[in-house]
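Here the complex is missing one protein chain, while the rest keep their positions.
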Amino acid sequence: MNSQTVTSLVDTLRFKREQLKESLPPFPGTPYVFLSPFFVLFGVFLVFPMFYTIYLSFFTFQGVALDPLFVFEIGGASVAIPKMANLQFVGLENYQRLLGDNIFYQSLLNTVIIFLVQVPLMVSLAMGIALVLNAGFTRFKDVFRSILLLPVAANSVAYTIMFTVIAVEGGLLDGVFIMLGLQPIPWMTDGFWARNLIAGMSVWRWTGYNMIIILAGMQTISPSLYEAAEINGATRLQKFRYVTLPQLKPIMLFVFVTTTIGVFKKFGEPVIVIQSGAPINKTRTIVYYIYEVAFQNLQLGYGSALTVALVLIILTLSLIQFKVT
Amino acid sequence: MTEITIDGLTKAYDASNDDGNENGEIIAVDDIDIEIEDGEFIVLVGPSGCGKSTTLRCIAGLEDVTEGEIRFDDEVVNEDRPRDRDVAMVFQNYALYPHMTVEENIGFGLKLSSTLPSDEIAERVRNVAEMMGIDDLLNKKPAELSGGQQQRVALGRSIVREPGIFLMDEPLSNLDAKLRATMRTELQELQNDLDTTTIYVTHDQTEAMAMGDRIAVLDGGVLQQIDPPEELYRNPENEFVANFIGSPSINLFDMDAEGDTLSGPGGFSYELDDHSVDDGPVRLGIRPEDITVDPDGNNLQISVVEKMGNENFIYGRLGTKEVVIRADASVRPEVGDTIGLQFDESAVYLFDSATGESIKTKTDEIAAPPSQF
Partner (left out) sequence: MHEKIKREALWQFGGYSFLLVVTMLMMIPIYWLVVASTLPNDAIFSSAGNLPRLIPGTAFLENARDLAARPNIDYYLSIWNSIAIAGIYTVLALLFCSMGGFAFAKYEFKYKRVLFIAILATLIFPINLLVIPMFLLVSKLGLSNTYWAVILPWAASPLGMFFMRQSMQSIPDSLLEAARMDGASEFQLFYRVTLPTMKSSLAALAVILFLSMWNLFLWPLVVLGEGKYTIPVAIQKITSNQNVAYDQLMVASAIAIIPMFLVFLALQRHYVKGILAGAVKE
C-alpha cells in the first residue's frame, strides 16, 4: 500500500471515531464510569468478604448451598439470589472455642517468637546497611542496592525450598558446621531451630526492601542537621542517636507496621518447612492454623472467627506502634 | 470573528466550612455586563482575586455560570462544553502536552475536533509554525524549548484552529521582562492580522494599557469601568481605577474643603478656581507627571531622588503623606531639601471621600509637559 492510501485510511478511521464521539451524549457521570470497574471488583471481592468474614464467625459451615437465598420475579423472568453457604447460627460459640484453643495460642506464640527473632535482626541489618550506603564513602552504591534488593523478587515457596535444602540434615549448612568443628544444628527437625530458620529466611528476604526505604528516608535528612551536631561536638554514634534516629521516626514506623503485618501473615514458609518434616507444633504460624482449620477441616465458621481475632491483633499491634512513636 | 455579550454574569462559590458553621458564599464575579465587538482586543485587568481569570474561564466554559448569560453572536452558550464553543485558550503555563512534539501539540485540536484530512492538518500546522517562527522546532518536545518558544507553540496551538475567539490568561507573566516586551508587540501585530476577537487577562496595568482596544478594570468581582486606555487614564470613574491605571500611581490626598480652599496634609493647601465642591472632606488626586517642582516652596520634604537617566522620580513627604513626582532629568533637588508643589487645576482629579466616585477628572489638553528647570 502506498502512503497515500494509508493516510486516507487513517483519516477515515479518525473521522469515524470523532463522529462517534460527537454522537454520544455528554456524560455527567464521567468520574463514575472511570471508577466503576475498580469499585465493582472492590465491593464484591474486598468489601463484601470483609463483612462476611465477621458474619461467618458466628456460624458453623455445613456445606455448600445449592438452593437460592430467595427468588424474585422481574417481568416474566425469575432472578435467584444464591445463598452463599448452608450455615447454622452458633452465636459466640466459635469465639468461646477460640479462647480455649491451645493450638491457637501455640500458633500465636510461634508467630510472635518469629516476630521477635526476625524484626530486631532485620531492622538492625537494614539500618546498618543503609547507614553504610548513606555514608557516601562507598562506591558502587547502586550495585550493592541492586544485589541486596534482589531477594524481594524471590518466589516465597521457591526460596523456602532453597533454604530448606541448605538447612536439611546433610545440607550445606551442616557441611559448614562440621568443617568448622561445630555440632551441626538440627534446623529442620528441632522445633526451636525450625522457627529460627523461618525467621532467618525472612530476614534474608526482606532486609533489602526495608533497607531501601530506610536509606531513602536517610537521604531526606538535611545535611545541615549533621553539620550542626558536628559543630556541637557530637561523635558518630551521637549523631546517629540524636539526629538520624529521630528524623527517621515516621519511616521506622512504616517499616515496623508493614513488617508486623507481614510476619503475622506468614504462610508459605511454614508450609514448606512443615512439609519437609519440621515439628508442626513449634512452627505452625497463625495463618497456617487458619488454613488448616478452614481448608483442611472445612470449618469455615471457626476459621472466620480466627481470622477476625487475627485482624484485631494486627490492628492493636499497629495502633500500639503508632502510639509509641 | 465573533461578537460576545456578557450579560449579568455572576459566579459564586460555595464556601462552607467542614464543621458546617460558615455557610458563606464567595462571589468571584458579580453581575458583570460587557459587550464586545467582533475583532476587538479586550483586556481584563485588576489586582489578584478580582475575578478576571474566573470571568475568562466562564467564557471558555471551564467554569459553570451561577447567574447571567454569555452569548456568542446572540446565541447563548452557557450550557455548551468548551469544545463546542469555538474558542481557543492560551494558558499562563502554556499547558503544552509534554509527551507530544511541537507539531503534534499544535495539531492536536485539529485532529480531535475537525474533519480535516491528515495532510491538510499537517499543512496548516506548518503554516502556523512558520507564522510564529518555530517551524524549525516541529520535531522537538516541549521540555527542549525555551520559555519564549513554548509560548509561541501555545499561541500556535490556538491560532491553527482558527477559532472565533481567543482567550488568553496572563500568557506573558512567565517570561522575563525583555521577552515580555517583545512578545507584547508581536501579539498585537498578530491580533491585528488575524482580526479575531480576543479577551486578554493580565494583572499588569502597563501591559493592559499597551495592548487593549478597551480595558475592563475589575475589583472584587465587580466591573469598575470599561473604556479605551486613554479614557481610563483621563476619566476614571472612581478612585480605584485612577489608582490602578498609571505608573507610578496617582498621588491621592485627603483634603478638607472650605469654600474654594482645600487644605491637606503637611499644611498643604490648594485653591480651586474653576470648580467648586461641597464643604467637607474630599479626595484630591494628582498624577506624578503633572506636578512641577517649585524650588521656593516648602511643603514637601524630599526623602529619595531616583535618577533614571531620562527622567527623575522624586519622593517626598507632605506631613506624613508620601508623594511621588515625575520630573525631567534636569530637575535634581537634594535629599532633605524642601520644595513646593505646583500643578494645574485642569490636571486635578477630585473624588468623593465616602464612595470614591470621581467628581472631577482631567480636563487639561494633551500636550508636551512644560519644561522644568
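Each chain gets a letter, A and B, in the order it is written, and its residues are counted from 1.
The rule we apply is simple: a residue touches a chain if its C-beta (ideal position, glycine included) is under 8 Å from a C-beta of that chain, and two chains touch if they have at least 3 such contacts.
Because the structure is a prediction, the values reported are computed rather than measured.
Enquirer: Among A:Phe15, A:Tyr95, A:Trp204 or A:Tyr242, which residue is in contact with the omitted chain in the full complex?
Expert: A:Trp204
Enquirer: For the chain that's not shown, point to the residue among A:Met50, A:Leu99 or A:Ala228 touching it.
Expert: A:Met50
Enquirer: Specify the residue from the set A:Val90, A:Leu109 or A:Ile213 that touches the hidden chain.
Expert: Checking the options A:Val90, A:Leu109 or A:Ile213, the one contacting the hidden chain is A:Ile213.
Enquirer: Name, in rising order, the residues on chain B that touch the hidden chain in the full complex.
Expert: Contact residues on chain B toward the absent chain are 60, 62, 81-83, 87-89, 91-93, 95-100, 108-109, 112-113, 157, 161.
Enquirer: On chain A, where is the contact patch with the chain that was removed from view?
Expert: 21, 24, 27, 30-32, 34-35, 37-39, 41-42, 44-50, 52-53, 56, 64, 82, 84-85, 125, 128-129, 131-133, 135, 137-138, 144-159, 161-163, 165-166, 168, 170-172, 174-176, 178-179, 204, 207-209, 212-213, 216-217, 220, 236, 250-251, 253-255, 261, 264-265, 267-268, 271-272, 275-276, 287, 290-291, 294-295, 300, 303-304, 307, 310-311, 314-315, 318
Here, only the chains that are shown with their structure count from here on.
Enquirer: Applying the document's contact rule, which stretches of chain B touch chain A when the two form their complex?
Expert: Listed in rising order, the residues of chain B that touch chain A are 81, 111-113, 115, 117-119.
Enquirer: Which of the residues in chain A end up touching chain B in this complex?
Expert: 7-8, 10-11, 14-15, 18, 26
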